[in-house]
Each structure stands twice: as structure tokens, then as C-alpha cells.
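Mind having a look at this structure? Questions to follow.
Yeah, one chain of the complex is gone here, protein chain that is, but the others are all in their spots.
So that you can tell them apart, the chains are marked A and B in the order they are listed, and the count of residues begins at 1 in each.
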Amino acid sequence: MRIVVASGKGGTGKTTVATSLALAAAEREAVRVLDCDVEAPNAALFLHPDLNQRKEVGILLPVMDEALCTHCGKCAEVCEFHAIAVIGKKTLVFPELCHGCGSCTLVCPEKAITERLDVMGVLESGMTASGVNFARGLMNVGEPMAVPIIRELKKWNPASLRAAVGRVAECIETKRRSNPLIDEETASGESAPRNGIEIRDAPPGASCPVVETMRGADFLLLVTEPTPFGLHDLKQVASIARELGILVGVVINRDGIGDDAVEKYCAENGLPILMKIPMERRFAEAIASGKTLVDAAPEYRPAFRALLEDITVRFAA
Amino acid sequence: MKQLVILSGKGGTGKTSVTAAFAHLAAQNGLAGKVILADADVDAANLELVLQPRLLEQQDFKGGKVAVIDQDTCASCGDCQAVCRFDAINYVDGLYMIDPIACDGCAACVYQCPSESISMREQIAGKFYFSESRYGPLYHANLFPGQENSGKLVTLVKQRARLQALDENRELVIVDGPPGIGCPVISAVSGADLALIVAEPTVAGVHDMRRALQTVQHFGMRAMVCINKADIYPAGAEEIESFCRASGIETVGRIPFDVTVTAAMVAGEAVTAFQPDAPSSVAIAAVWERVLQSLLLKE
Partner (left out) sequence: MKLIISISGNKLESSFDPRFGRAAAFCLVDSETGEWTTHENPALSASGGAGVQAAQFVAKLGAQAVVSGAYGPNAFDTLSPAGIEMYLAPTGENLTAADVLALFKAGKLQKTEAATHAGHYGGHH
């Protein structure tokens, strides 16, 4: 089962909920955490994985072979993003406009275009002391596009980690038997074990990086705070979940600040509130210092186990 | 005319509450009538919730295009699915269907389809608004959930704010920025004179503030840092200050954790107007003075 933890508004406690849920779940199940907030990835600061696997990712940019190019202009014509210009006897590529779709490579009648990887960030992965299989994306500073990194992160599953999580390996084995041509990396793509749990920590907002994080997920856990900002942004993300047809549950964090508008909205729109975490200064202080909620307040461990149980039951229903 | 952009890296550090307070404070002194406000956080546009402006104008924002398959002529060959690098084409019940949310709008499938059954259709990706708030004109927008091209919408919001500021000889454009470090942030900082980063003294906040600072510096922009909820984790606040000292970045004040900020948000008010003598209000006013001084003195 794949659970996305998202919020719309930033700073409502997505990472707090995602990491505590992961730790509670890891007591009994194979757990994989993906930090999809590649612009500001913070889950590793709480889970402390041993990040020993690394892979550079990005998009494929066209490279023109001037010896073969006849400057026919077909590539520039099909580029929706105007990333290629053919001027006289020159074909220019503007990398910052390119989306890496490969359309130019396909249409070139002279086969004069090859592609090279334009590195936009890295994927890192490793196990945590409590046995959580962790991976994150880290976008390079100055890069504009987060989506390609998130897309690659969801597909990534380095070999040494698979061995560490038996059930994941088993699942891939089954897949490979059914199709011997599939290689290891693609076999594992988006194939979180049916028995295991994958938890994705989403970026804030409600635009394409959030959608990419949610695609292929089974359950959306919306973490919000009971304020006008929290509510406004919660509505945005809830509407994406509706469109994608993903089940939704809500966690209200910092319960007690603000007003009851979030609860009213959830009741009116059939969004179940699965958990409430009160505003307590000691929680805020502990999280600020890098502690997870279940470590700072162990009484929350059973609550997070119950939350996971609740999600599992709703998903199975 | 000067442009101030307020950023954070990590979300939820208090950017919008600080921006709203700045708008209020600017309207109180010599800058009354000289400020334009712009909300550049177009996928979580919250400034209007505090300022509750009167809407004057709205228009559709056309985002990218998406591919559409004409099922009447589609031969179901699957070439489109093979060339799509965005996993946007699904084979469902014997039909190839485009998932408009996943479609990047590259049109690669359009040119590969042997039966010419695919065309590109323009999408309305959001709304652009111009409003009058109690503290001055506000340009804002709402990117529909799940849409792309937020950088372009941010650019549009800022361009319109800038044009009005130039036309009317206004002195300052205050831009409420988005979280993160990606395209909308790059669009929000481009052309700004100063970026104020609202940092949070948490391990996550410090980490993300550094990335935001690097981004601002990558584009050659001047930056300052203020620390919100500073007393939640004093060690974190000290870490931010010593990091800034070492990197030659000015820190312009600590704002204490204060429930008045949330109360003001619920009341739809800037905290400095809601309760001017609250500890957070006093601190924000001091930050504002320092930002303003630095912005208007430095040419």
C-alpha cells in the first residue's frame, strides 16, 4: 500500500506525521519512505538513514551532430517549448527551455540528434537504524523543475536495499518471472510490495510536483492545521485526490489553535478525520530539535499504529 | 521603485503573516499609497485571506496545452504510449487515453501518431486577479489544483504589479513568495532588489533556509534573514545567526512564537493591526524598519 502524506500549506507537520507513521509501521511491516519534497527534503533529518546509495537524475537534452544536420528545421518546428532554433546554418538548443520529451530526436530525418543526461539532482537511499528503507530526491540549487526528480525517485530501488527488505525482493522476483526481459530497475519501478507500506512525504502546494507524488498512490493522508490558511490549501489538495480517485483521510495538527472551520469542512465533504495532534509547546520544541513525534512523545506510538490500521481497513474496504 | 520578495525555503514559517504585517506597516507611515502588493505563492495563495481585498478584475490564465486523442480515428496502435516520457497515456478497456494531469504538453505523440488522431488543446490553468486591499492594490492568482506552469503565472502577477508601480511612481512592490527553491521561486526572485528570508529555528527550517539562500545568491540577489518562532529552539536560532554571520548575510531580528499570529489570521487581519503591542507585532515592526532602511538607502 502506498500512502502519500501531503498538506497544501507548508509547515503543517507533513514530515512529522510521515516519519512517525513510518516508525510505528516499521515495528511490524516492511516500510519504505520516499521524501518527494525534493526542493526542501527534511525527512532524513529525523530518520537518520545511512545514505549509501546515490544516483544522478535529470532529463535528456538533445545534442545536435552538426556534421549530419541539414538545418531542415523539423526539430525546432515540433518543439512546443521553443527550446530549439534553426538560424541559417546553425541549430541552437536552449537547455533551460527543454522538457526532455525526445520529440526532436524522433522526428529528425537525418538521425542527427543524440541525447545526454542533464543532471538536475540526485537520488539518495539507505536504511535507518529501525529498519526503514529510505530514499529521497535532492534537487540542485538553481534548477526549476522538481517533477522529473520525483518521477525518477518513485521508480528507483537500488539493489542492496531490495535485499534488505525481503518482501520487496520477493515482489520483484515474481514480476521478473512473468517478464524475463524486464531489468532490475524497471522491475522495481512503482512496485511497492503489496504487503509492505510505502510512505511518500509530499512537497507543499498543489501543483504538478504534488500531483506527481500522488500518482499511483492508494491513500492520501492530508495533514492540516485548523487555520484559514490550512483550510484553504487543504481544499486544493483534496480536489486533486478527488480527480485522481484516491482515498483521503485527514490529520489535524496543532489542534486547538485557530478555529473549527477545518472540522466543519471535513464533515460537510465526507473527509474522515483520522487523528488529532494537539498544539503543545513541548512537541514544537522537540520537533525543532530534530526529534520525531513518537520519540518525543512515546504515547503517540499506539496512536500512529492505530492510524495505520485505520488506513489499511479503509483501503481494503 | 524597489522590489522586496519574502521567501522561506521551508513552508509554513510565517512568510504570509510577515508579508501582511509589512503591508499594514507600510500603509501607516511615509509609504502610504506608495506600495503595491503581489502574492506569488499561486498554488497556495493565502495573502488575500488576511487582506480580504475587494476584487476589481479577473481573467483566465492559459497554461500549457494537453494532447487529446480523437477516438473515432484512433487505430489503437500504441505508438503514442511508446513515445510518451511522462507516463501520460494509458490503455484502458481497449482505448488509448491521455491523462491530462500527467500530460506535459510536449506534443511528441502528435507527431508520431500514424493516423493523425492526436491534437493539442489549450487549457485554462488558473485565474489571475487584481484587487484593492485596505493596504493598497493587490495582484494575486489561483493556479488550479494540479496544474503546471506556475512560474509563468508568478511572472504574470509580478509583471502586472511592476507595471502599475512604474505607471504610478510607487516606491515599493512587496512580493509574498512561494516555498521551495524551484521554478516559481526563481520567477519570484527575478528582478527583486532584496529577498527577506523568514527562517524557522528548527533542524528542518535551517536546512531549507540554506537552500533558499543559495538559490537567491545563485541568481545574484541580495538577501537578509529574520527568524520567526525564534524562542521555540534557541540553539537553532543561534545556528542561523552564526551561519549568516559566516556567510556575510545580515540577520534583521528575531520574532517570538506568539499565538496572536494565529488569532490575527483567523480574524483576517495583519497581526500588527490586530494587536500592535503583541510581542510578535513589536518584533515584526522592528524587522520592517531594518528592511526598509536597507532597501531604500542602498542604491
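The working rule: a residue touches a chain if its C-beta (ideal position, glycine included) is under 8 Å from a C-beta of that chain, and two chains touch if they have at least 3 such contacts.
Not measured: the values here are computed from a predicted model.
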Query - Hidden partner chain, touching residue among A:Arg32, A:His99 or A:Lys154 - result: A:His99
Query - Of B:Thr13, B:Ser187, B:Thr202 or B:Thr262, the residue in touch with the unshown chain - result: B:Ser187
Query raised in the report: Of the residues A:Phe81, A:Phe134 or A:Trp156, which one touches the chain left out of the display?
Result: A:Phe81
Requested in this report: Check the options B:Asp87, B:Glu148 or B:Glu241 and report the residue that touches the missing chain.
Outcome: B:Glu148
Report task. Give the residue, chosen from A:Val147, A:Ala202 or A:Ala296, that touches the chain omitted from the document. Result -> A:Val147
Requested in this report: Would you write out the residues of subunit B that touch the absent chain, in ascending order?
Outcome: 62-65, 105, 148-152, 154-156, 182-183, 186-187, 190-191, 219
Requested in this report: May I ask you to list the residues on subunit A that touch the chain which is not drawn?
Outcome: 76, 81-88, 90, 92, 94, 96-97, 99, 144-147, 207-209
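In the analysis below, only the chains that are shown with their structure count from here on.
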Report summary line: In the complex, the residues of subunit B that touch subunit A are 8-13, 16, 41, 43-46, 49, 64-65, 83, 85-87, 101-102, 104-108, 111-112, 120, 143, 145-148, 150-151, 178-183, 185-186, 200-205, 207-208, 211, 214-215, 218-219, 229, 232-233, 235-236, 257, 259, 262, 265-266, 268
Query - Contact footprint of subunit B on subunit A as seen in their complex - result: 8-12, 15, 39-40, 42, 45-46, 78, 80-81, 99-103, 106-107, 139, 141-147, 151, 203-211, 215, 227-229, 232-233, 236-237, 239-240, 243-244, 257-259, 281, 284-285, 287-290
